[in-house]
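In this view, the complex is presented without one of its protein chains, the others remaining in place.
Showing chain A:
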Amino acid sequence: MSSAETNNRINGQIAPSQCPHLIDYRSRHGSKPFRALQDCLRIKPPGGRASIRRDPAEVPRCATCGDCSAPRHYACLACAVVSCHAESGSSHAASHASSMPPGHEIAVDVDRAELFCCACCDQVYDRDFDAAVVLAQTSSFTTLASDLSTAVSDLKPENLRKRRRVDYRPWSPDMRERFLIGNGSIPLSACNNNSGKSLDMDLPWGLRGLNNLGNTCFMNSVLQALLHTPPLRNYFLSDRHNRFHCQQKNGSSNHNTNCGGKRNVGESNGNMGARICLACDMDAMFSDVYLGDRTPYSPAKFLYSWWQHAANLASYEQQDAHEFFISILDGIHEKVDKNRRKPHNQCNGDCCIAHRVFSGILRSDVMCMVCGFTSTTYDPCVDISLGLEPSQGGSAKLASMKAFNSCNGEADCMNSSQSYGVSTLTGCLDRFTRPEKLGSDQKFFCQKCQIRQESLKQMSIRKLPLVSCFHIKRFEHSSIRKMSRKVDQYLQFPFSLDMAPYLSSSILRSRFGNRIFPFDGDEPDMANEISAEFELFAVVTHTGKLDAGHYVTYLRLSNLWYKCDDAWITQVNENTVRAAQGYMMFYVQKMFYYKVSEKQDVP
């Protein structure tokens, strides 16, 4: 693969390396001929396949031999002569280029709308040509001006979109700030824990067992993941939600606490009527857990607050960890000042820390299969729930073991996962973003055709969250058959995940034939610096049956893995994690960017 010639990330601004003949052609004619070609571009709905025809009924025929059945016909850009091309044997397209004076090397594949250099005998690519094709495709699909503007971004490189990111500027405290920090705090090493032992600072900071309060491993597992979610941890440990401040604002008294006291049970604030704020309880928990005391912590206050928030879930029984996760994010969001709170469907992530960390935007496209008209909607999401592939039965496990045995000593006998029947997270994401034909009973009303038509639906990620939580739908409940079952099927998940192929820009691009063009979500000005790379940092696993199971969380700290089994923390080999049955996987962006902030006051 010669992708070394080009950049790894494609967007509207990248031009792949061009052969000398194309460069020469461009320097002589500019992009005028491509725009002239637009009249000849015929777009075939619903897929939008582009072809070149001088008139719609034209059948391409080789001017040299009269053949019209060859797989490829090329029209010379200089003189419009159509020639056939065959790899082996005669290529009349190549002979046309060599027999004519210089300038007839570049031709266009009339059936595929691809540029071809007849001298190099290779397909070549040009940004302006691709733009012309995409414009023809979008204008043939849409009648509404608004859709055109969302599909088409500004082409001219000079007219960049408003710069939305600022460069990182490192900060360190000056003398005065150092003095203030020193005066207002106590070094961690000076704190004692219960037994008076000096703090163990060799082991990872913030690692602490959580006591099971009675079937609360579903809660402990999620809390462990949240306690080590980098942006969330940074937020609370930087005092961005000060619980004393928050409660004072809400008119309740507060208890002063110091780090020397007994801090292994989440205790009341001393005011029974205190307004519940899950963010405050979270703040208290972060303080207690990161204190350095290594005896297990009991999140009793958190449970109490959560049960007050989610009254319908307040019962002593094993519950779903994912449901708990959604519930507390909801709870943290709800406590945001009512004046600033937007309804859920308008939440763009600036409302509360829960959404700033976890909220992304999903794009849903529904395309009419008759005319190609596409209707697009955007929805925020705090996680992505993925269904497993229909079970391959026992053969999956057997196949993967066989593969292992037969691969001993052989470097490259591994084929794609499909052939070994192993489900993968990327496979699930592929399925999540692939075009899905809506059943004939789900016909969608097409605004262009003005009747219900069969449609194709496709999901993609318009905006990635800082932290992506993938939830695997392992618990199936059939209300019809009144039974529930758990899917134990193994799912492979990577430690590093590139989300680029699932972005709206990538999905849209592939829908338009992977043309070089800025699509929805592309950032023209930061082209090569956008990273969609994520790193795994926490895995919540479920073992056992639907009725009697246990949740455990694996945490990755300084590239070492720790198993958090309620109060029991052990270090494990990464293979243990790879082999585990993932239920919720937490990935964090490798690279953070500073966003230009319009307002001074950030919650």
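Please note the rule applied: a contact is a pair of C-beta atoms (placed from the backbone, for glycine too) under 8 Å apart; a residue touches a chain by one contact, two chains touch by 3 or more; residues count from 1.
In this text, contacts and distances are computed from a predicted model.
Per UniProt, the protein behind the absent chain is "SAGA-associated factor 11"; the candidates were "Small ribosomal subunit protein uS5", "SAGA-associated factor 11", "non-specific serine/threonine protein kinase" or "F-box/LRR-repeat protein 4". The omitted chain makes contact with just one of the residues A:92, A:233, A:322 or A:448: A:322.
Touch with the chain omitted from the figure is made, among A:172, A:238 or A:312, by A:312.
Within the entire complex, the positions of chain A that touch the omitted partner chain are 1-3, 5-10, 14, 16, 69-72, 109, 111-112, 114, 123, 125, 200, 203, 209, 211-218, 265, 267-268, 272, 294-296, 298, 300-301, 303-304, 307-308, 310, 312-320, 322-323, 326-327, 329-330, 344, 382-383, 385, 400-401, 403-404, 407, 412, 414, 416-417, 420, 422, 424, 426, 471, 475-477, 484, 486, 490, 492, 494-495, 498, 501, 506, 509-510, 513-514, 516, 542, 546-550, 562, 566-572, 574-576, 578-579.
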